[in-house]
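Below are the structure tokens for one structure; questions will follow.
Yeah, one chain of the complex is gone here, protein chain that is, but the others are all in their spots.
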Amino acid sequence: MPGAANGVFEMPKVTYLNAQEGIKSWLLTGDHKRIAILYLISISIFFALGGVFASLIRIELLTPGPELDAEMYNRAFTAHGIVMVFMFLIPAIPAVLGNFLLPIMIGARDLAFPKVNLLSWYLYMIGGLLTLTAMLMGGVDTGWTFYTPYSTTYSQSYVFLTGLGIFIMGFSSITTGLNFVITTHKMRAPGMTWSRLPLFVWSQYATSLVMLLGTPVIAITVVLLAAERVFGVGIFNPNLGGDPVLFQHLFWFYSHPAVYIMILPAMGVISELIAAFSRRRVFGYSFVAFSSLAIAIFGFLVWGHHLFVSGQSAYAGIIFSLLSFIVAIPSAVKVFNWTTTLYKGSISYETPMLYALAFIGLFAIGGLTGLFCAALGLDVHITDTYFIIAHFHYVMVGSTVIAYLGGIHYWWPKMTGRSYPEFWGKLSAMLIYVGFNLTFFPQFILGYLGMPRRYHVYPPEYQVLNILSTAGASVLAVGFLMPVFYLLWSLKYGPIAGPNPWGAKGLEWETASPPPTFNFDATPIVTQEAYAYDAEADEAAYQAALQQDKR
Amino acid sequence: MWAFLVTEVMFFGGLFLAYTFLRWKHHDAVVAASGHLDWILGGVNTGVLLISSLTMAMAVHAAQEGKRKATVNFLILTMILGAVFLGVKAFEYSHKWHDGLFPGFNFHWTENPAYAGGAEMFLFLYFVMTGLHGLHMVVGIGLVAWIIKRANRGDFTPEYNIPVEITGLYWHFVDIVWIFLYPLLYLIQPPHH
Partner (left out) sequence: MSGHIVPKKTYYTIFLLLMVLLAVTVLIAYLDLDHATGIGGLNIIVALSIAFTKMMLVVLYFMHMKWSSKLTWVFGGASILWLAIMLVITLADYFSRGWVMFTNR
């Protein structure tokens, strides 16, 4: 890549990293970049924790018989779900990459409310630690969905404390969303019109809207859940005259859109990566931008497809099934636009691009199997089987985690000023890809054969596929661990990257790496969109160079 | 601020959904239980909140015109009215406790036993909804107190008074929630029955 050569660049003297010293300057910072780093550290720790629980599950499922007892297994998969969903997937891309990049990408000094931003990190930590405390005390056995009346009336585990933690983390996500929406409206640099916004910012904006509209509903649902436990009243308990399906409606009214909180920012990352590494402007910019909004809006109309077998009315089931298919349209718009961007692009295969290409393939599988699940008749067969597990892991891990890692690699030089070792990066990307498919593809087959989720034992004929899956999980674990080492290594020994190691476009590459505290020395004036690549000019230069060589 | 209010609407929205479900499923029990709520006290409280919204609007008006004294006075009036509302609410709550209408801990339904379950759930929702509304009132009073302090210090001018306006928006929003809660909770059963 241009400019990536060693020794060409020098580290800038004053950056956001060394402008102030001491632990206090970090814990009381208002700098969106420092808060992003705080998030990065805490989220990585929680991700590792969730990974430990995942390993427990996979070890248990290695053999048909019980290694852990049923009670323990219930707590392990619940802990895995809660940690991964509420403490990793929902905050990961917005709170780390979004926090770091959104202000820089629109040419702002910071977010609109820096103190609120810091508050959101503290809320996240308090909520996270409460949930963690509940786990240390013995955990929860309800599954991450907290279905009633089990969770309200019968479960003997720490539902209340965990609920409180999730409630508080919800406010962390609301404050982040509020900050992003207002920043995007009010803080854009001169010339940064809506039609010039990077697609990453569009997707963050759409995500923030979902956070604002959906998160309060889960908050109030958790309040009702906790109050029911305390008061011993049963709005969600059929024995006491209530209705458990009401809980499911309220829960999924948030938790389905929450899937889009997880995937939309990932799509934003991918749009940036594809454009940068194929050196073309994203094909159909406005379609990609508006499909983010469309997904955010349609995402609120489909929650009932989680309730097909819950006793909801058959008519509601049909309507929800039809509505669910609509979400496929904006998602497909994005995939087609990315592949069209690749076409005739000047593609290079650095680590972030490997992640981006992996994303397209895995998201296609995850998305298309989603249509299986949205089909009312088929879903009755595959509900609560490993098919569902495989489907949402293809979307959550195969898409969101992959995009998150791709984004971390792509913007790592910007965040730290140093490049990571490319060989190790590529190797771990490939290991993750192989390990991921080996882990979760067998689960599609298992689910289709009828293996139910959330059981710690299974009939022996399922063992081969389960061994494959556990083997894949080990490869995946190695793939996830490698970046921890080489990224930390690069902090000290990585080559100095310079402001624009990828030769990419966009405001974030016009400031120093790492950027100064207020991002730009002078407020930038934007005169063109973020994807002013010229693939044909690049191609011509390449051909000219070839001619030169032949002579 | 409006973006924040959207969040608040959805926060209460979940409760309204639960309420609608309950009313649909246990209509007669809800009617019977609602008869135990004091529509006069509820009505007085509605009036108190509406007056407080007026004083709040006048406070914002005074701040926009740069009248510091009037701003502070109207804000103090708003705060007092908010406190009156909470006082009446506390009186109602203690009454419910004495009547054995406090779900979970002190609930003794003496009428048609078929309605006991539905009535308990209705009163449960009554306490959750009015309780959360009361919590918002407490936060609102805190915000107004803070604004009074700033106004006294002379922070606000005709050019800069956004904090007053934002506090006003919040106060009016809490008022609106009550505008819906009153008929939905108190006025289900015609009072003359």
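For reference, chains read A and B in written order, and residue numbers begin at 1 within each chain.
One rule holds in what follows: contacts are C-beta pairs under 8 Å (C-beta built on N, C-alpha and C of every residue); 3 or more make two chains touch, one makes a residue touch a chain.
Being a predicted model, the structure only gives us computed values, none of them experimental.
Where subunit B meets the chain that is not shown, the touching residues are 2-3, 5-6, 9-10, 13-14, 16-17, 20-21, 24-25, 39, 43, 46-47, 50-51, 53-54, 56-58, 61, 64-65, 161-162, 165, 168-169, 172-173, 175-176, 179-180, 182-184, 187-188, 190-192. Interface residues of subunit A with the unshown chain, by the touch rule above, are 185, 213, 217, 245-246, 249, 253, 300-301, 304, 307, 312-316, 319.
Just so it is clear, only the chains that are shown with their structure count from here on.
Residues 174, 178, 181-182, 212-217, 219-221, 223-224, 227-228, 230-235, 240-243, 246, 249-250, 253 of subunit A are the ones that touch subunit B when the two sit in their complex.
Per the touch definition, subunit B reaches subunit A in the complex via residues 3-4, 6-8, 10-15, 17-18, 21-22, 25-26, 103-105, 117-118, 120-121, 124-125, 128, 132.
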